[in-house]
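Shown here: the complex without one of its protein chains, the others still in place.
Up next, subunit A:
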Amino acid sequence: MRKEYGETTALDGVSLEIRAGDAVAVMGPSGCGKSTLLNMIAGLDRPTGGSVVVHGENVGELSEKGLALYRRRRIGMIFQFFNLIDDLSALDNVALAAQLTGTPARQARRRALELFDELGIADRRNAYPAVLSGGERQRVAVARALMNRPALLLADEPTGALDSRSGEQVMDLLLDLNQIGQTLILVTHDEHLARRCASRLVEIADGRVTGEHTLEPSA
């Protein structure tokens, strides 16, 4: 796959195969194209060359609406800066993901609450993003990503804006998820974290894959 932004080549022929249940960590220097890679997989943008195929579906060929539905059904995404809606409570932020698919409010909130329980933030469900700590916000974001039971969970430096303790917690969470079968692609700068929760490590530099390692779970 290739991706160019005008003059800039963000991805210069990346080829990757990821199997269900994998936990892949993507690492590399700043600006090497990690986020771009994730965005292509998430269907947030289209590659300029090559293709992204998920469950036999060529993502680059989907219509705008098709892409939206693809993201809705297959992808859960976590960002460095959480991207929560400020004037919705934590619970409603999460329920939102299901409500967009037409799930009634009551049902969506019930499912969100289950996730809150699982992620250990049930007591924060009625709080607003502005009063949550970074770690809490990221866990809310994880809950939102999981809301529609995505095939792929994509995390772009999920711990980048967190202190090390909160970062650990979020990482543990991702690890747990992977262990119950959630496919995970994780971009991080933190090799320690990558080794802890990924089974594969992909190294990227200047838009190319420069190395691939299988990792033994350290824990």
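Quick note on the criterion: a residue touches a chain if its C-beta (ideal position, glycine included) is under 8 Å from a C-beta of that chain, and two chains touch if they have at least 3 such contacts; residues count from 1.
Note that in this section contacts and distances are computed from a predicted model.
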Which of "FtsX-like permease family protein", "Sulfur carrier protein ThiS", "Protein-arginine kinase" or "FAD dependent oxidoreductase" matches, in UniProt, the chain that is not displayed: "FtsX-like permease family protein"
Chain not shown: contacting residue from A:Ser51, A:Asn83 or A:Ser133: A:Asn83
Of A:Arg72, A:Arg195 or A:His213, the one touching the omitted chain in the full complex: A:Arg72
Chain not shown, touching residues in subunit A: 35-36, 39, 42, 44-45, 64-65, 68-73, 75, 77, 79, 81, 83-89, 92, 95-97, 99-102, 104-106, 109, 128-131, 144-145, 147-148
